[in-house]
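With one protein chain withheld, the remaining protein chains of the complex are depicted in position.
And then subunit A:
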Amino acid sequence: MTTQTILPIDRETLAALSQSNNEPAWLSTLRLEALELAGQLELPVVEKQKISRWNLDAYGSYKSSPAIQSLSELPESLQSLVNLEESSNILVQRNSSAVFQKLSAELAAKGVIFTDLNTAIQQHGELVQKYLFTAVKKDENRLAALHAALWNGGVFVYVPKNVDVELPLQAIMLSDDATATFAPHVLIIAESNSRLTYVDNYLSTDGVGLDQAVHNGVVEVFVKPGANVRFASVQHLNATNVTYRRAVVENDGRIEWIIGEMHNGNAVSETMSVLQGNGSSSDMKVICAGTNEQKLSITTKAVHFGKSSDSQMFTRAVMRDAASAIINGITKIEKGSTKANGEQTEKVLMLSPKARGDANPILLIDEDDVTAGHAASVGQVNPEQVYYLMSRGIPKSVAERLIIHGFLAPVISEIPLENVQEQLRSLMERKLGQ
């Protein structure tokens, strides 16, 4: 069955938008090419979820939000997430554009760049151009192409050689207008032997129509030799979500992903590390929670090219009501990647009889001299554990909650910012508390 793909924007409007945002010619061209590709490419292949039936068209239109002077102008739900101290580094995007940003003078003096991607393109165009859409390519599938055509706001992080960014850089992405395109692109470049922690939150308000909207986001991280990047993201959106995250890791570089997919809408997310360099390593920890009729496809993937490269994946999903989750873990070890090691576990906890969960560990190994392992399980709350807790006087509902929290705790406790950890805990409480 082929149907005419209806694109969310036409060529002329996109060209005019790019121009009105003062974008350089290379970027306008990239957007227009991507739009054309979007008209030709298929949706990505997502195992066991019929995403063609999902609401994936309602992108709205570009709406820039006015800059704010202080974070107190933001919705209250957001304010507990940030603490504005001298030393903190924060960027806020609201709908299609950045509205607030702050980088400590100390980091700026060291040459660290932390700004929205639009601004980065104005100020550091060449640097951005060299990396943008080289990890996640615009011609991979229709959704990636649409993102490349429509992305807005976003984050650009650049950490120069040998610079150690001690405090986390924090970004907040707020979607509170269903008619506004919300497609942030996060681009992070960590030069040789640098070190950085980045944390972001994606949130939507309960505004009208947001549950019909689409969030299409991409993250690209470039980890240069010996660099170390911790990337944490907590997402809680009402929209349908599409997220591709990808890191390219060079010799002895390390990427750590800590991801909380706590949406209310359907979601496809793929988090991937390309272990290009010898001695490179990746650690992924992902949790997700599904409620109501939610459908989730959560993929973690490591591709090993470098010798002695190491990948660890750890995914936990809790499903309630009639939610369904397909959890894929893919470890791919290419020929020549000798002494590589890849390990993964996926576990799904089901809280109601109608919930569905599927854990698919996949090892694709083209090299003999490697070690790899996987473990997967799908099950209910263990009645033996509930009994043990109850035998100490703890009521059943509290016992179950403790066990569910415990199931997700190993990821939550890894989130670098205390208040973001707290937020993730309360999101979990709200989603999973009966």
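What we mean here is this: contacts are C-beta pairs under 8 Å (C-beta built on N, C-alpha and C of every residue); 3 or more make two chains touch, one makes a residue touch a chain; residues count from 1.
One rule holds in what follows: contacts and distances are computed from a predicted model.
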item: "Fe-S cluster assembly ATPase SufC", "ABC transporter permease", "Exporter of polyketide antibiotics" or "Xanthine dehydrogenase YagR molybdenum-binding subunit" - which is the UniProt name of the missing chain; value: "Fe-S cluster assembly ATPase SufC"
item: Option from A:103, A:127, A:322 or A:390 whose C-beta touches the chain left out; value: A:390
item: Hidden partner chain, touching residue among A:15, A:43, A:362 or A:409; value: A:409
item: Footprint left on subunit A by the chain that the document does not show; value: 382-385, 387-396, 398-399, 402-403, 405-410
